[in-house]
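With one protein chain removed, the remaining protein chains of the complex are shown where they sit.
So, subunit A:
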Amino acid sequence: MSGLLENTSTRAIGADIGRVDGPAKVTGTATYAFEHQLNAPAYLHPIQATVVRGRVREFDTRDAEAVPGVLTVLTHDNAARLADIGDAELAVLQSDEVAHRGQVIGAVLAETPEAARQAVRLVRVHYEERSHDVRFSAARTDLYTPGEAEDDEQGDLAGAMASAPVTVDHTYTTPMEHNNPMEPHSTIAVWEDAGLTLYESTQGVHSVRSTMAELFGLDPERVRVIAPHVGGGFGSKGPLHPPVVLAALAARLLPGRPVKLALTRQQMFDLVGYRSPTIQRVRLAAEPDGRLTGIGIDVTAQTARFKEFLEQAGKPTEVMYAAPNRRITHRLAALDVAPPTWMRAPGECPGMFGPEVAMDELAVACGVDPVELRVRNEPGTEPASGRPFSSRNLVACLREGARRFGWQDRDPEPRRRMEDGWLVGTGVAASTYPTGQMPGSVAAVRFEDGHYHVRIGAADIGTGAWTVLTQIAADALGVPVTAVRLRIGDSSLPSASLAGGSTGTVSWGSTIVAAAQAFRERHGTAPADGAEARAGLPDNPNRERYAMHAFGAQFAEVRVHADTGEVRVPRLLGVFAAGRIVNPRTARSQFIGGMTMGLSMALHEDSVVDPRFGCVVNHDLAEYHIAANADVVDLQAHWIDEADPYVNPLGAKGIGEIGIVGTAAAIVNAAYHATGVRVRELPMTLEHFLA
């Protein structure tokens, strides 16, 4: 598995190259899903349930149909039956049942979006309403253990807690959060005799193709999905959600005509998933010097009653710290809500909030420096599995971060520093994210017109895939980047796994390396025009032998105004160990962007559900706050050189998600240091400091 790590002629990988899609994006010529110029499109606007639970008795569509320009009102009565409705979330318009507020129960198709929208308002829906329950709480008596996460127990945590000289036992909470990529989920669907074409804002064209083919009972060859540029996703554009199915159902009624659907920002809060809220009881048992004898996390998360999704927030506790006694449990509350989905670092992001704040509480209780406390609890092997790490440099990140941040002179006493009315403090937390790899990718290399044409159906959702895959291909072929012509974002290209779980670059990149090697073996270094080779992602036997994760350490400075409780974060510094960095410019963007989203989580993000009506009330960017430029002052991301010969031929680990992991805990810990007030729930709004 040494591969390119040994290749001393490597030039492109590691080079600080500007985004190859940059010029298109700054001239406004990069084409996003809704922007493909097609002839005579029709526009679709969904009808959404205004009750939480029940069934539709009747649609009165007379007034809607009278709106000039309305083509069709689509409901479960006239929508095509789907072939496979195993995924209840995607069984769009297949019955009259309403399972959550805002669910798609119909749509209007019209000549203009305004006509469609106006007509939707004129549709009168009569419901048979049933009682509903959307209250999320760990005290519910109907919580259940999801099949995918059995309780994980080593030793005896309760015994360790009873006998330990120092313990921490607190409950931490994270709220419901919405991904909110800047580009709303959008689709253009076209049904023709040849099949279905979808211009889609997605993290994976091939997964959209295969899922849509199954749903509509089509040969996958008859479905084509196109997505050259995607305006962010952060998980919500990973798995499919109802809008794309709705667009295809509508297009089916209008053969040959493109049907366009772009969600409004408000609809983004109902229809494309969110991060489940979590309640985390964290227990730590320790010796007086901070060495852990026990660690446990009991997670409660929510799911839709009609479709299960588990936010696996207990996962990082399997990985982080040594302790002979360990207990990790997950419980789900099944509610009358829309299904949660992936949001940047699902599991790890919320799951490193409670435990990393608890570690800070332990550091205070033991009088041990929080950096030192983490170093003391460094495991030799992955705690839950006993497997060796392929590489683990958490300690190096903590030390390097402490040095760069100026941690050494820190007075551990809280509430000691006051500057111009602001209480000032600093805090630290660790980050981790698994280094995955998704199966199923194939890449093709073809030599033509003096260029190497590399084709793979990968997706660039802003991560830099266009750029880094070009660099990887160049090095794998031993040619300059200018000799490579990359094509991605189209399901007519060879199959690729989706951009998710920070696996894109490593899975697609390793596949491209294999295809380049196959090309050179077949055609040598002076290929004829038209020479071609392809290869799939090879198995990596090391994946069974080693635990593979990236690690990091985040340091925050927080100021809390002594009178108003206002919280500012003037400084955030992260150091990451994530294998080889393919492109420092795009990598820095990923780390910093992740940390900013972590800051946003710490201070702002909170989807507020009204239990009476079952909907998110702050469903736009005026009320659902995300970090703005004023929130981000001095933000730095660094990385350490990490050579990992086992993870993949690139020696790279995924970096799209780790930046958001641990940030909120570092900020909360710094706020404690500033004020002496321990906040255990997010977001950390100012009322926490106005006791």
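We adopt the following convention: a contact is a pair of C-beta atoms (placed from the backbone, for glycine too) under 8 Å apart; a residue touches a chain by one contact, two chains touch by 3 or more; residues count from 1.
Note that in this section contacts and distances are computed from a predicted model.
A.B. asks: Assuming one chain is omitted from the figure, identify its UniProt name from "Glycolate oxidase subunit GlcE", "Coenzyme PQQ synthesis protein D", "Carbon-monoxide dehydrogenase small subunit" or "Beta sliding clamp".
C.D. replies: "Carbon-monoxide dehydrogenase small subunit"
A.B. asks: Which of A:Glu35, A:Glu308, A:Glu372 or A:Glu448 sits in contact with the chain that's absent?
C.D. replies: Final answer for the missing-chain contact: A:Glu35.
A.B. asks: Return the single residue from A:Ala139, A:Ala526, A:Ala630 or A:Ala691 that touches the missing chain.
C.D. replies: Answer from the full complex: A:Ala630 touches the omitted chain.
A.B. asks: Please identify which residue in A:Gly22, A:Gly217, A:Pro288 or A:Pro541 touches the non-displayed chain.
C.D. replies: Residue touching the absent chain, from the options given: A:Gly22.
A.B. asks: Please identify which residue in A:Phe59, A:Phe136, A:Phe216 or A:Phe234 touches the non-displayed chain.
C.D. replies: Final answer for the missing-chain contact: A:Phe234.
A.B. asks: From the list A:Pro46, A:Gly106 or A:Pro181, which touches the chain that is not on show?
C.D. replies: Looking across A:Pro46, A:Gly106 or A:Pro181, the contact with the absent chain belongs to A:Pro181.
A.B. asks: If the missing chain were put back, which residues of subunit A would it touch?
C.D. replies: Those residues of subunit A that touch the unshown chain are 18-19, 21-32, 34-35, 37, 112-114, 180-184, 229-232, 234, 262, 264-265, 461-464, 585-586, 588-589, 592-593, 595-597, 620-622, 626-630, 632, 635.
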